[in-house]
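Worksheet: the structure to be examined is printed underneath.
Every protein chain except one is present and positioned as in the full complex.
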Amino acid sequence: MKKVAIVHHSGYGHTTRQAAAVRDGAAAAGADAKLYSVTELDDTAWGELAAADAIIFGAPTYMGSVSAPFKDFMDKSSKVWFTQGWKNKLGAGFTNSASQSGDKLNSLVQLAIFGAQQGMIWVSAGMMPGNNSSTGSVSDLNRLGSYIGVMAQSNSDQGADAMQDSDLATAAELGKRVAKAAVAFNAGAL
Amino acid sequence: MKKVAIVHHSGYGHTTRQAAAVRDGAAAAGADAKLYSVTELDDTAWGELAAADAIIFGAPTYMGSVSAPFKDFMDKSSKVWFTQGWKNKLGAGFTNSASQSGDKLNSLVQLAIFGAQQGMIWVSAGMMPGNNSSTGSVSDLNRLGSYIGVMAQSNSDQGADAMQDSDLATAAELGKRVAKAAVAFNAGAL
Amino acid sequence: MKKVAIVHHSGYGHTTRQAAAVRDGAAAAGADAKLYSVTELDDTAWGELAAADAIIFGAPTYMGSVSAPFKDFMDKSSKVWFTQGWKNKLGAGFTNSASQSGDKLNSLVQLAIFGAQQGMIWVSAGMMPGNNSSTGSVSDLNRLGSYIGVMAQSNSDQGADAMQDSDLATAAELGKRVAKAAVAFNAGAL
Partner (left out) sequence: MKKVAIVHHSGYGHTTRQAAAVRDGAAAAGADAKLYSVTELDDTAWGELAAADAIIFGAPTYMGSVSAPFKDFMDKSSKVWFTQGWKNKLGAGFTNSASQSGDKLNSLVQLAIFGAQQGMIWVSAGMMPGNNSSTGSVSDLNRLGSYIGVMAQSNSDQGADAMQDSDLATAAELGKRVAKAAVAFNAGAL
């Protein structure tokens, strides 16, 4: 059973709900999927990350890039970087913010560059865009049209319970895709 | 009267309509604003760009970055780069694509980096985001939530005539802002 | 006298030395230039930032983007964002890391996007690249070839006292350029 770790930060619960959808998608595809919060990472958790086949990173986009608590986790992982402890693991990313674009792509690129520094192999969203024609709607999968990771858009004046089902379904698809990729990829051969 | 040049490429007319809105906004703010197509730039046009106070760049986002014809213009401007002929001019950018996010931010960053190579001063969109709360709508100004430049979203199965009024109003605001900035900025003092 | 604020974080002193060079360059060009550390920003300091004509942001690049303490400052500035308190101020950026490229560009783009969210006008480095021909050397100004901000490279096993003079001179040039731009730009007209 492949181990898929989802490491995230959430300010108000939206990104946690998105992260849980990623986890559920990975689990539905047969992975041993587990959710971690960057504010509660103890030595055991770091050890589990070291043993994971894939790590999916997620954070809200604040002021155009991943939230400071998530960046703190990234900086702490420099210890792992020195020994390239995550080299050849699969990586992927997701983010949430209030605006439709809202510079979310910058957060996803930041995560992909981070994954590359860690020597990881980056799994794209793998979904065609929705909500981009006269017959499309916000209910479409990948309604924001994101590729290097997955996006959600949550209204600034509403709680996590008001999130779009489509955004959660999109997140779940990423989880499934990474879980399948973990089975398909024999990291030990690299 | 400040000269504001809008240089753009358009594959199917959407970006031309967006570019015209930028020009009209700049003209409404009192600038001598002129629209150029990258496929029709003769020596006279290059001379006018050299004499402009501000140049606003616009292109559709194709496959995650500015269209090849626009990139061809960027590459040709390397002659200007060698003499830093556009140094200290104001710059700004806009882009259009079918998806809501659609990696449009990557095109705007590409344009901002290009402007920086040319020694320009980059004018941000300067608009708060719309369409990001339960009371928002696609009719809001800056409905996609873009900052380092301006975005439009046009359905893949509809012509330029079906573009959102809000996207054109947003483009016009960028033109106005750059025109005002050109008055406010005494490039000769740099 | 124009007010230029330099807000920075430094892990081991290198970025502080780079920041001090930026400040000295701005002061040499006639600005009232002041250095701030993100870990010591009290209400008075936030008030001074609100009154500044230009804010120059600087941080080390850790794991491919600005350090977590600097990101914490960026996130805290969301209060300013809500009222667009820094709108139309000039902005600029700088970063330091051990590798030659080392994904430093991603930090500078992150800062430029942040500045755009704050409604700022972004000042490019404005220097031609050095150290890129058979007659070039690490002593050249802008030896790393950076444009949307300024870079320094500091060996991982040496302290701030071993930084390249060229990197400090490059930082000083950015300070001078922003100070001059602050004089040239009448933000009130925007």
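To keep things simple, chains are lettered A, B and C as they appear, and every chain counts its residues starting from 1.
Convention: a residue touches a chain if its C-beta (ideal position, glycine included) is under 8 Å from a C-beta of that chain, and two chains touch if they have at least 3 such contacts.
Every value quoted in this text rests on a predicted model; they were computed, and no experiment measured them.
Screening B:Ser10, B:Ser65 or B:Ser124 for touch with the missing chain picks out B:Ser65. Within the complete assembly, A:Gly115 is the residue of A:Gly64, A:Gly115 or A:Gly175 that touches the hidden chain.
Remark: the residues of chain A touching the chain excluded from display are 84, 87-88, 109, 112-113, 115-117, 119-126, 128, 147-149, 177, 180-181, 183-190.
Along chain C, the points of touch with the absent chain fall at residues 64, 97-106, 109, 129, 131-136, 143-148, 151, 153, 155-158, 162. By the touch rule set out above, chain B reaches the unshown chain at residues 62-68, 71-72, 74-75, 77-78, 81, 103, 106, 109-110, 113-114, 116-117.
Assume only the chains that are shown with their structure count from here on.
Comparing the centres of all chains, each the average of its CA atoms, the largest separation from chain C belongs to A. One simple way to say how far apart two chains are is to compare their mean CA positions; for chain A and chain B this gives 32 Å. Chain centres here are Cα means. That of chain B falls 26 Å from that of chain C. Chain contacts: chain C has residues 109, 113, 116-117 touching two or more partner chains.
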